[in-house]
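What follows is chain A.
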Amino acid sequence: MSVKEAQANWEPKILVFACNWCTYAGADLAGLSRLQYPPNVRVLRVPCSGRVNPQFVIRAFQRGIDGVLVAGCHPGDCHYVTGNYFTRRRYLLMQRLLQYVGVDPERFQARWISGSEGPKFQQVVKEITEQIRAMGPNRKLRDAQ
Partner candidate 1 sequence: MAVTAEDVKKINPLVPIRAKVIKIVQETPDVKTFHISTMDDKKPFDPMPGQLGMLSLPAIGEAMFSVTNKGESHIEMAIKSVGQLTEALHEIEVGQEVGIRGPYGNGFPVDYCKGKDILFIGGGIGLAPVRSLIMHCIKNRDDYGKLTVVYGARSKADLCFKEDLFENWPKVPNMDVFVTIDREEEGWDGHVGFVPAYVEELAPKPQVTVLCGPPVMIKFTLPTLQKMNFKDQDIITTLELRMKCGIGKCGRCNIGSCYVCLDGPVFTMEQLKDLPPEY
Partner candidate 2 sequence: MSDKVKKMQEIAREILEKGEAKVVIGWEKGTHWYLSPPAFIDKPEEVERLVWDDFCHNNLSKYLKDYVNHEGKVAIFVKGCDSRAFNRLLQDKQIERDKVILIGIPCHGLKDQDKAKELGENADIPKAKKCVECRYPNPLVYDYFIGEEKALDEVAAASEARDFSDVEAIETLSPDEKYEFWNKQYERCLRCYACRNVCPACSCRECIFDQTRVGWIGKANNASENQFFALTRAMHVAGLCIECGECERVCPMNIPIMLLNKKLIKDINLLFGPYDAGVDVDGKLPLGHFDKNDPEEFM
């Protein structure tokens, strides 16, 4: 395959950190409801959006992920009562820090998606995939291997 072809065939890789208690169920619901969403996403289940730390996100970019979505319960709905409030603080900072070092804002996003929001999951994932597709592959923070 030529370089040109490879570029033409490129598909974005999106990593979704999904909270076990809400977004993961939301993704499940989307599936059960036969809501089509792009196959570009890889869903990684975490016990709480608060479990996702900066290392995970940077590592994803290092290893070739083009966009990261972290999705958890709406504020007030955390299974562990307050986990997502902490998450929110952390991500507000982290998002700004990553943008500050040149990561495009679209490439690291966070959303609250509950277990009943199958359509929202579909919608968000579609949106992000299209945004990332328009931007092309991520080269930033990538390791050389």
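Throughout what follows, a residue touches a chain if its C-beta (ideal position, glycine included) is under 8 Å from a C-beta of that chain, and two chains touch if they have at least 3 such contacts; residues count from 1.
The candidates came about this way: all candidates are chains of the complex that A comes from, given by their letters.
None of the values given here were measured: they were computed from a predicted structure.
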Original post:
Of the numbered candidates 1 or 2, which one touches chain A within this complex?
Top reply: 2
Original post:
Once bound in the complex, which stretches of chain A touch candidate 2?
Top reply: 53-55, 58-59, 62, 75-76, 82, 85-86, 88-105, 109-112, 140-144
